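Here the complex is missing a single protein chain, while all its other protein chains stay put.
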Amino acid sequence: MTGVQKIEHAHLAVQNLEEATAFFKDAVGLVELCEEDGTIYFGCGLDSNYDLAISDGGTGVRHFAVRVPDVETIEKYEATLEKENVACSRTDGDEPNQEYGVRFSLPTGIDMEFVSVSDRNYRHEVDPAKDRSPIAPIDLDHITLRLLDVQPNAVFLQDVLDFHISDVRETSQGFWRQAFTRFGDYHHDIAMFSGSNRDETLHHLAFTMRDIGHLKTFCDTVAAAGFEVEVGIGRHNAGSNLFIYVRGPGGNRYEFCAEAATLDNSTATAYEDRTSIDQVSAWGGIHAPKSFKSEGS
Amino acid sequence: MTGVQKIEHAHLAVQNLEEATAFFKDAVGLVELCEEDGTIYFGCGLDSNYDLAISDGGTGVRHFAVRVPDVETIEKYEATLEKENVACSRTDGDEPNQEYGVRFSLPTGIDMEFVSVSDRNYRHEVDPAKDRSPIAPIDLDHITLRLLDVQPNAVFLQDVLDFHISDVRETSQGFWRQAFTRFGDYHHDIAMFSGSNRDETLHHLAFTMRDIGHLKTFCDTVAAAGFEVEVGIGRHNAGSNLFIYVRGPGGNRYEFCAEAATLDNSTATAYEDRTSIDQVSAWGGIHAPKSFKSEGS
Amino acid sequence: MTGVQKIEHAHLAVQNLEEATAFFKDAVGLVELCEEDGTIYFGCGLDSNYDLAISDGGTGVRHFAVRVPDVETIEKYEATLEKENVACSRTDGDEPNQEYGVRFSLPTGIDMEFVSVSDRNYRHEVDPAKDRSPIAPIDLDHITLRLLDVQPNAVFLQDVLDFHISDVRETSQGFWRQAFTRFGDYHHDIAMFSGSNRDETLHHLAFTMRDIGHLKTFCDTVAAAGFEVEVGIGRHNAGSNLFIYVRGPGGNRYEFCAEAATLDNSTATAYEDRTSIDQVSAWGGIHAPKSFKSEGS
Partner (left out) sequence: MTGVQKIEHAHLAVQNLEEATAFFKDAVGLVELCEEDGTIYFGCGLDSNYDLAISDGGTGVRHFAVRVPDVETIEKYEATLEKENVACSRTDGDEPNQEYGVRFSLPTGIDMEFVSVSDRNYRHEVDPAKDRSPIAPIDLDHITLRLLDVQPNAVFLQDVLDFHISDVRETSQGFWRQAFTRFGDYHHDIAMFSGSNRDETLHHLAFTMRDIGHLKTFCDTVAAAGFEVEVGIGRHNAGSNLFIYVRGPGGNRYEFCAEAATLDNSTATAYEDRTSIDQVSAWGGIHAPKSFKSEGS
């Protein structure tokens, strides 16, 4: 999807490709675009680009991509990365609808891309893909990585790749528990939560819902399909977005959110002491289960 | 409010009349109609009848009323109650906008009325009371009593007063933990939860919200006013309604709900084994705090 | 669907069964329940009763039914009709899920039934029929007949069959242009608009939408399926409901509405002088095309 959210797609590993595919098609309502070499590509159905790819084998992030408008921007970041001695490779045309791309690894080892895509038209809700469910998300929203060490990864995005850090939640000792970074105006395109398991790469992948009514209808549909909401509906403090979380059948956690805040380029990072992160909703009323804090994928 | 929900008003005791009044006017957005003898009367502002009265001194239910269309119906129930040797007294004109009424006690001692009211016009949302907040509830929804013994009170409503029992949640030993009773088509006008404290009369008093968007805006407003949601947003199993709960400053709990189910007169009572009532939302995702189950007022 | 809206189903004639079927399945999202003798039965998918039947051949109303809770009520109305010398016949078990029924003709000749149905459970939105679309209506809402003479038909419902007349719109000469009648608490189960063509029987058949968000998503879906909204989104004066109208491919008009008012049994009929009925929305902003006033089916 064109627009404010700068994340373009994510490629995840799933434990059970068949169940995960059924989840994304039947419960989430995504459009299956194609399969290539065992990887299934899904879109939200308001443009023809892909938002999610899944492959069998494990859990967590294979790679994710941030969208830029053109090949010139990709070449600019390629040059920057090489200057910083970060290994990178071009992925031009490697994925469906992908025109240009450059791939590299974050300090912690997770693969990230900048890409440009071929469908840059804006969405018309009266003109969706034929098999898009009316309750499908409208876009990929953001990715929240789960990392041993949040700070160096967030600072890399900021110092090398023109990201801004919107919010940092740190312990009283200054350890960064959570960082929310943006590439444009959206409060967070790439967020990071600290974890203690070096095999985990993902806390959750988030999809954009239109509004609270969309979120409610989605909850009904997901429950009807036999899946359970892990936490929600609530409103987050950081980013102010409405949220629910669902553990998918393939082993990963997904957020479905709406009403996230937008910021200026020049808005300064807000630091918050968060030794405890028990309260997940600005309204109260949501008591997150232990799994939410202790489990990534 | 005319209509499907048959509860007409409730009179509650509050611990701090001033704070409770501020809560209902500023956070909940009700219209203050008048004060009589230390009792403050509030309406939802889409008709001129009152929905809530509060008085200083303690917590819980002073009385509540179910609406009937005319004095003939009141006289019918008066005769029925006298035949059953239930003491009752007429309360014609005793309260604002009240035309006729008959008051009596439920088996457990809580005072209940049947009333008819003077404003029986239907609501026009483009013609509210002048000082009604756009986020105010649209009606009183139901009352959930907290009682030592649910079953005799629910059966009294059914056998003597033409109520139907929609749902019963019972332990494996057949002890009724929860009963939901209706006077018309609405899933529950009077619900009852079992409690162990004989001084408690109320689990919560519920107000009707228009839809999920109304509920969300209300959460923002209540949080902005400094109050916390106790549980929610979720969707209940019994009645299928969307809900949030808020503990008011006067010591009572209030529910704000939407999308409750309606039933035929002839729909049979559904019995459900509910030795545990941990799961409060049909979606999952809501983990009620201990207070929700153990505290009434 | 159990509940407040007392209309249970309608059987319409359509000009093109195949196109009409595609409209109701793919655009409106109803569940096709079965086909019997060339008649196709659809449900809204939150219970197993049928809401709409269509048959090839013309346009307009074949019959419609109001729900009652049990066979005793059917027998009561059968006796009443016979006493009034209105011919009637029993339709017990004649249609899918129909337990008991009695059919007769309104003064103007349109066939009407009282029926009881086998599924009287209340709806759980997390437990819909497997192939129900998330944007399908939640219930049949009301029927608006188009008649040469509104008044005798409305008065028949009131005087013989226990209906109440909620609103009458009349010319300054006292000619009833529109009447809205209710069988229970819902503002109108059967409405009637005056027309000048004796072959027309229907102005529109209405379905209940959950809320304004549902209505909006439905507009997007209907437009995506290639159909056009005739009027809306607006809010009606009579009944205060939100509305859109769509002309279906089979030659009839359908309304999709939400937030209709409810009333007491004892609320008196409101008479309004409506020599002109140009303003269809209480907000303004909606300028109905000529077709809306001059064309029925």
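Going by the order they are written in, the chains are A, B and C; count residues from 1 in each one.
The working rule: a contact is a pair of C-beta atoms (placed from the backbone, for glycine too) under 8 Å apart; a residue touches a chain by one contact, two chains touch by 3 or more.
Keep in mind the model is a prediction, meaning the values are calculated, not measured.
In the full complex, the chain left out of view touches A, B, C. Although one chain is not drawn, the whole complex shows that of A:A129, A:V160 or A:A261 it is A:A261 that touches it.
Of the listed positions A:S89, A:S105, A:N197 or A:S240, the one in contact with the omitted chain in the full complex is A:S240.
Summarising the interface, chain B meets the missing chain with residues 125-128, 133-135, 211-214, 217, 220-221, 223-224. In the full complex, the hidden chain is touched by chain A at residues 2-4, 67, 69-70, 116, 120-126, 166, 184-185, 187, 210-213, 235, 237, 239-240, 259, 261-268, 270, 282-283.
Chain C residues in contact with the hidden partner, per the touch definition given at the top, are 211-213, 215-216, 219-220, 222-223, 228-235, 242, 244-245, 281-289.
What we mean here is this: only the chains that are shown with their structure count from here on.
Counted as hops between touching chains, the shortest connection from chain A to chain C is 1. Measuring from the averaged C-alpha position of chain A to that of chain B gives a distance of 42 Å.
Per-chain CA centroids place chain B at a distance of 32 Å from chain C.
In chain A, the residues that reach two or more other chains under the touch definition are 211-213, 220, 223.
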